[in-house]
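Below you'll find the structure I mean.
All protein chains but one are shown at their positions in the complex.
And now, subunit A:
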Amino acid sequence: MAQAKFLKEADLAAWLGELAKGRKVLVPQKDGDAVVFKPWHEGVKPVLDRQATESPKKAVFPASEKLFRFSYIKDPENPGKVRVELEEPEKPEPALVFGGRPCDARGFLIFDRVYDSPKTRDSYYVARREATAFVTLACPEASNTCFCHAVGSGPADTAGSDALMTPVEGGYVLEAISPKGEELLKSPLLSDAGDKLAQAERVKAQAVESLPPAPDFAGSPEALMARFDDMGFWENASAKCISCGACTYLCPTCYCFSITDEESGMKGVRMRSWDNCMSYQFTLEASGHNPRPTKAHRLKNRVGHKFSYYPLIHKGAIACCGCGRCIKSCPVSVDIREIVTMAIEAAPTAEESAQPQGAKQ
């Protein structure tokens, strides 16, 4: 492993200043009562002592992104004839997400399997992904809603990060995880970590201890499949859900989008924007038919996608990083852990499992 470095708390602003040369540095900062990722500039104090309200996913997957601009040009000779001119968007600028948590960085691994696979390569996504680095803060303490350890991660998980920083007395220990991270740690402001590294290891171990026992999600793919046709189960599980999209928009692993043409007069942009499976319009077909007409169908999809359908096609990888934002910021405290556990506990009866799947109803 590369050498570990130490950054004095007092040098944090200076280091951010160095990092912000030539790239956009997104740091968690206060905005009203929320903590959101916004570009750092002189004077901004990153909020590092708590998990941010939103995930930093917009750094790689913007809430709305221009795919291209278009304009209609009338032929002066023949006004009935119209030509369309397209214009590509600018290349994404280099960016750094600073002070996100391990769950935030890990979220993009879930995106990668979908947007950067041998079968499909989303050029917009890949360009931003390559332009973005992650300096991640290991969590010194877990929150009530954290369950990273139940989805194969942990408060000091390095997956998806380029460098990991761990808070220790007087500053941070920094460890490079990737070549990108090694570059970032070359600053003269950083010194050798020396015995601070041992302190960092203790902080990481304490964080693991602060987590409550992990719910056991092994078997969730099959358990949720077994409940697929049991709409009674889903009506009960979704009774209090108000079917808004807060959970999906705050989630570091939700990656669905919608495409609209936003035009005015003869010009416009084709835009890709966040969409979410909790919305009625998400699966509304042009015919007017909607295969997911109720919130029960929609919540089934959200939970099923993360804990069943995705793992079934991606070698068991759960599409949730356990950040807990969907629980913490849900207006009515819907708890995804509880729903998955309920599905696992509602193991199909012998009679049910003897039936071919989908035979019910």
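In the analysis below, contacts are C-beta pairs under 8 Å (C-beta built on N, C-alpha and C of every residue); 3 or more make two chains touch, one makes a residue touch a chain; residues count from 1.
Please note the rule applied: contacts and distances are computed from a predicted model.
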Protein that the absent chain corresponds to, by UniProt name, given "Fe-S oxidoreductase", "Response regulator NasT", "Branched-chain amino acid transport system permease protein" or "4Fe-4S ferredoxin iron-sulfur binding domain-containing protein": "4Fe-4S ferredoxin iron-sulfur binding domain-containing protein"
Residue touching the undisplayed chain, where the options are A:Ser71, A:Ser187 or A:Ser279: A:Ser279
Of A:Thr53, A:Ser153 or A:Asn301, the one touching the omitted chain in the full complex: A:Thr53
Among A:Gly152, A:Pro215 or A:Gly245, the residue in touch with the chain that has been omitted: A:Gly245
Residue, one of A:Ser71, A:Ser258 or A:Thr341, that touches the chain absent here: A:Ser258
Missing-partner contacts on subunit A, residue numbers: 31-34, 36, 49-51, 53-54, 62-64, 141, 143-145, 236, 239-240, 242-246, 248-250, 258, 260, 262, 271, 273-274, 276, 279-281, 327-329, 331-335, 338
